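Here the structure comes first, spelled out in structure tokens, and everything after it is commentary.
What you see is the complex with one protein chain gone and the rest in place.
Chain nomenclature is as follows: A, B and C, assigned in order of appearance, with residue numbering initiated at 1 for each chain independently.
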Amino acid sequence: MVALLHVHPTRQADLREPDEPRISPAVPIDEYEDSFGNVCTRFVAPAGNFRLSHSTLVEDSGEPEPVCPQARQVPVEDLPPEILRYLLPSRYCEVDRLVEIAGNLFGGFSPGWPRVQAVCDWVQANVAFGYHFASPTKTAVDVYHDRNGVCRDFQHLAITFCRCLNIPARYATGYLGDIGVPARPPMDFSAWLEVFLHDRWWTFDARNNTPRIGRVLMATGRDAADVAITTSFGTSVLKSFNVVTEEVTTTKAATAE
Amino acid sequence: MVALLHVHPTRQADLREPDEPRISPAVPIDEYEDSFGNVCTRFVAPAGNFRLSHSTLVEDSGEPEPVCPQARQVPVEDLPPEILRYLLPSRYCEVDRLVEIAGNLFGGFSPGWPRVQAVCDWVQANVAFGYHFASPTKTAVDVYHDRNGVCRDFQHLAITFCRCLNIPARYATGYLGDIGVPARPPMDFSAWLEVFLHDRWWTFDARNNTPRIGRVLMATGRDAADVAITTSFGTSVLKSFNVVTEEVTTTKAATAE
Amino acid sequence: MVALLHVHPTRQADLREPDEPRISPAVPIDEYEDSFGNVCTRFVAPAGNFRLSHSTLVEDSGEPEPVCPQARQVPVEDLPPEILRYLLPSRYCEVDRLVEIAGNLFGGFSPGWPRVQAVCDWVQANVAFGYHFASPTKTAVDVYHDRNGVCRDFQHLAITFCRCLNIPARYATGYLGDIGVPARPPMDFSAWLEVFLHDRWWTFDARNNTPRIGRVLMATGRDAADVAITTSFGTSVLKSFNVVTEEVTTTKAATAE
Partner (left out) sequence: MVALLHVHPTRQADLREPDEPRISPAVPIDEYEDSFGNVCTRFVAPAGNFRLSHSTLVEDSGEPEPVCPQARQVPVEDLPPEILRYLLPSRYCEVDRLVEIAGNLFGGFSPGWPRVQAVCDWVQANVAFGYHFASPTKTAVDVYHDRNGVCRDFQHLAITFCRCLNIPARYATGYLGDIGVPARPPMDFSAWLEVFLHDRWWTFDARNNTPRIGRVLMATGRDAADVAITTSFGTSVLKSFNVVTEEVTTTKAATAE
């Protein structure tokens, strides 16, 4: 079994508590870095019931994600080579089937940030959210037609549109608390997307579609197939699942003590 | 534009002529290695007509690919971490949708080589070949139902079945001459699959399904989306396309002169 | 708006109370018979909230559906012409995509009743039931891969397999009470399938897969697209939905008074 539970390496410096997944009953755990730079946990699941858990404390800037409308779209010929794979189709992102549609819908917007924002606006406005719309085989084309889905479906459609427009886009998963938004019990890990503009990856979220405070990135990949929280290579049944994100408001001084 | 024309790094030692793609009219060419280890050629295509060509000479053992029925299936927990991604679904390989079917069809065969061979036998026996069945959006599930396709479709279905059975499998593309088989004009690059057993990748071919002499590997990836001969990030029209594979029979002594 | 609420004409003789759909606020109602022989209710929905209701009393034999293993499969050339359309593909039944699979799975069973029973057994055994698997666009091919669905999905897959095997099959919808089975609150209209063998249509049910007492047929068609309980040609929202089936045990003498 492979699990993606660690906080992403880019947030290691912000950890204020150890970042160690736990399995009970205890079994040996291996760690490795996958081809996307995520830290994966790998173990042979014990027979019978077992519990996989993880808890840590992350210091956050307390600022919402940056918004940078002037971030320019990088011409494909100037993209770093390692970025190019985020333009290709993947399991849930059929770039080859949505190229014409993306061009028609978004070709009229300015390249770069405004075009990405137009993609997110369209997806948020045209797709209905509902947990009963979840399906593990649902692809961007399905979402485009059915016009409904869960968090990951919104992001898959937005990612696919961006790639169709020659804007590198990847899938991100992690914690999203409710800091600064009307209280709502967090019920699951969250998904969002990252888009490469100018010289870096930027956070967008085609479902919430507003900058948020306190996202904690765990993993990125081409789509959800690359960054499942757990991937079982055998039969397993999920009996219970619980995600809690809490804000611990301490002053920096206090933390330093 | 990105092109995959170089011979694969694993065959560099066998090159007897330079391995340099040419573009006319000439434009600057960059090379980079993608995340799968393939050598990619990247350039801004000149406006108007242009010609992309490549020619080299490769020394081959003259032996057909090895057959090793005792090559064992590696338990998932013992697979090297960098191999795990070849168990996941990808654009043309919907592992998540064929798991039950693969289990029903091939669960009765011995793990390892015999099970992979059973997959290739089934695909070859049940899928009809025809160039008019080609479609750039055809996936393994489509091939499973339509029971027809071109070379890449055979391999996509076989790769997907292998992954469903927890056997790492990847897509390979390159030259396949007709040495040792009834003469047939080579008309296209060929595709086959590679399967990880014991401690290495092995060549299988769900279309031809017999060991062949003189395959020259160019690139490997999760499926055809990763290793297109050319990927255009803009509009382009293929006006003509020509692949020639010839056997140059010289003695080793002669070559050394 | 078109509604299918009437009891099927074949059960008219069993009605012990009027069989009249009601709409409040009241609007004019038309009735017509569709090309499958179902009695349809048609009306212009009043603006705002409205309630569509129906209630009747049906006398039933109290016997489970007949089981007739010797009912023979009619060769296609001997089928009545009006039956032939139940061999063709329809919206949710991609006969053209499942022919090979059906032949492989069921070709070994005796034609006629045993082959149909084998289809229902396979579907019941291989498809998981769950209301959260419901999707209005789910087809037989989707059910075959996802291996889950609601009542209608089970029937669509079974219908498709039967047609692939040259056995005419159609979709049926109506009331299914819980007489003779462990009590369970009826929550929806039910779907089953009818199969043409020997010289008549027979009831099968790929979900419950056991003869039942007290089915009340409302409509039949090629698949669920033909016999939706309501079809809206405009925007409408279903606010509440309630189906109740109760057994009224009176002696015939009493009823005759």
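Heads up, the rule we're going with is that a contact is a pair of C-beta atoms (placed from the backbone, for glycine too) under 8 Å apart; a residue touches a chain by one contact, two chains touch by 3 or more.
Note that the structure is predicted; figures quoted are calculated from it, not measured.
Here the chain not displayed is in touch, across the complete complex, with A, B, C. When the missing chain is restored to the complex, the residue among A:Val58, A:Leu98, A:Cys120 or A:Ala172 that touches it is A:Leu98. Considering the whole complex, the residue from C:Arg97, C:Arg152 or C:Arg207 that touches the absent chain is C:Arg97. Contact with the undisplayed chain is limited, among C:Leu15, C:Ala134, C:Ala225 or C:Val243, to C:Ala225.
Although one chain is hidden here, its contacts on chain A can still be listed: residues 94, 97-98, 100-101, 126, 141, 145-147.
Although one chain is not displayed, chain B still touches it through residues 131-135, 137, 145-146. Counting the whole complex, the residues of chain C in touch with the unshown chain are 2, 30, 32-35, 40, 42, 44, 76-77, 81-82, 84-85, 87-91, 93-94, 96-97, 136-137, 166, 225-226, 231, 233-234.
In the analysis below, only the chains that are shown with their structure count from here on.
In summary, the chains found to touch both chain A and chain C are B. Residues touching across the chain A and chain B pair largely coincide in numbering: over half of the numbers involved belong to both copies. A simple rule picks the central chain: find each chain's mean C-alpha point, then take the one closest to the mean of all protein C-alpha atoms, which gives A. The distance from the centre of chain A to the centre of chain C, each centre being the mean of the chain's C-alpha atoms, comes to 42 Å. In whole angstrom, the spacing between the mean C-alpha positions of chain B and chain C is 48. Inter-chain spacing, taken between the CA centroids of chain A and chain B, is 31 Å. In chain C, the positions touching at least two other chains are 145-146.
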